[in-house]
Each structure stands twice: as C-alpha cells, then as structure tokens.
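A single protein chain has been removed from this complex, and every other one stays in its place.
Let's look at chain A:
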Amino acid sequence: MTEPIVKYNKVTKYFDDLQVLDKIDFEIQQGEKVALIGPSGSGKTTFARLLMTLEEITDGTIEVEGEYLWHEKNEKGELSPASTEHLRKVRSNVGMVFQHFHLFPHMTVLENIIEAPITVKGKKKKEATKQGKEILDKVGLLDKADVYPAQLSGGQKQRVAIARALVMEPKVLIFDEPTSALDPELVGEVLEVIKDIADQGETSMLLITHEMDFAKEVADRIAFFDDGKIVEDGAPSEILYNPKSTRLKEFLERFMNTQTP
C-alpha cells in the first residue's frame, strides 16, 4: 500500500481554554475523496484549517506526503516547530476553497488565477496566462476572464475560486462548505465543477459539506465529527444508511427533518 498523502497523529487544538479537537488520528490516501460532516462547532472546519495552516496546531502532528507540516526534525531526531520556509514547502501541497470565496477584488478573474503561479511559483506571465485560461475554460468561465469579481454571481465567484486553487496543482484540495453561501439555484453549477475534479481522480479532496447527497455521490469515505472527535468514519452508504452511534443517528435525523419541508 502506498503512503497516505495526509496523516493526522493525535491532533489536538485548543482556542484558549476551549478544546475543539481531541487527539484525532486520521489519514487521507492518494487520490481519496473524504467528506467531513457533523454539527456546526464540532471541529470539522478547524480540523481542515490546521491542514491549510490557517490555525496553529496545539498538540500532535500532521504529515503531508511523509513530511511534518507543523514540525521539523533536528539532528537528534527531535521535533521542533517548523521554520517559515519548511512550512511553506510542505504547505505547497495543499490548496483550499473557502465558503465565502475570498477572491481578490482588485484583480480581474484572470489576474486572480495567475497571481500565485507568477508570484509564488515564478512562472512567466505568458505561460501562466495560457494555463489560467485553460483552467477557466474548464470551469466554464473563459468569457469572464477580464471581469472583476464584483460583477460575478456567487456561483461564478466560487468557480473562479476553485480554478484559482486548482492552478497551483495541490495534492490535497480542501473545500470548506463551498456552497453554503450560495443561493439555492447556484449550488448546482459549483457542485458540478467539484464533481468534475473528483472524477479526474489525482487530487485528494477534503470536503466539508452539508450536502449529504453530494457527499454520497463524490466521496469515497465520510467522517462524522462531533464534539472535537471523529465519531464514525467509513463508506458513504454505511455512514448515511447504517449509522452505528446514537449521535450520528440523531444528527442524520435532525438533518433529514430540516431538509424536507
């Protein structure tokens, strides 16, 4: 078996005195699509933000492609906090799509996409533009290349944000509730783009979502978070139709009730 691409080892996170993650062990395999579900405040977003280095880890380790993300090994083999260079090197394997898009409002759609390839990866503008346009075409927004984000619908914004993350060719792509901020009629177009990426296979995905049907369709595995722990973790059909724990049963029941009017 190949090495997992992401490996959480006893990961704990506190915000001051409040514990949000409790010694979590977790792995994502190469190309695997994992959906995270659970009530809000259960720790699933913090769990993903640790992998993107948007929150600092309190205890435990995260490995990406066999390298520590938050730590570095010294000569004696002891772990010490990672230097900025090390953190950036390991972080380059990870990308993220946010609930509220966070596009750069002062740049056009195309500029948003080619910014990081040029400044971070040092690509030539011409090459980055060519690649950027290909990816824009993939998410169906080539005609919006020279428009500013403010002139796009929510669904279009999120598709640009997905293209912006994709162009950096991450090994793992995090989606943090990518459709939660969208009007219902715009959800479909975004899910379709995510599905396309999933179908292409290579990129591992960590998908935080409340769209159960979509999770079932896209994910190889679903992990259920509650109270800072992963309570259940397994195949979508098992998690959704054959929940073992009462907490997951209750969550799904509550969820189905609020979904059907």
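By our rule, a contact is a pair of C-beta atoms (placed from the backbone, for glycine too) under 8 Å apart; a residue touches a chain by one contact, two chains touch by 3 or more; residues count from 1.
In the analysis below, contacts and distances are computed from a predicted model.
Participant: According to UniProt, what is the chain that's been left out of this complex called? Choose from "Threonine/serine exporter family protein", "RNA polymerase sigma-70 factor (ECF subfamily)", "3-oxoacyl-[acyl-carrier-protein] reductase" or "Glutamine ABC transporter permease protein".
Facilitator: Going by its UniProt entry, the chain not pictured is "Glutamine ABC transporter permease protein".
Participant: Tell me which of A:E67, A:E115, A:D220 or A:E238 is the one touching the absent chain.
Facilitator: Answer from the full complex: A:E115 touches the omitted chain.
Participant: Among A:P4, A:G43, A:G60 or A:G95, choose the residue that contacts the chain missing from this document, as touch is defined above.
Facilitator: Within the whole complex, the residue contacting the unshown chain is A:G95.
Participant: What does the interface between chain A and the hidden chain look like in terms of residue numbers?
Facilitator: Touch set of chain A with respect to the missing chain: 52-54, 84, 88, 91-92, 94-96, 98, 100, 102-106, 115-116, 119-120, 148-151, 164-165, 168.
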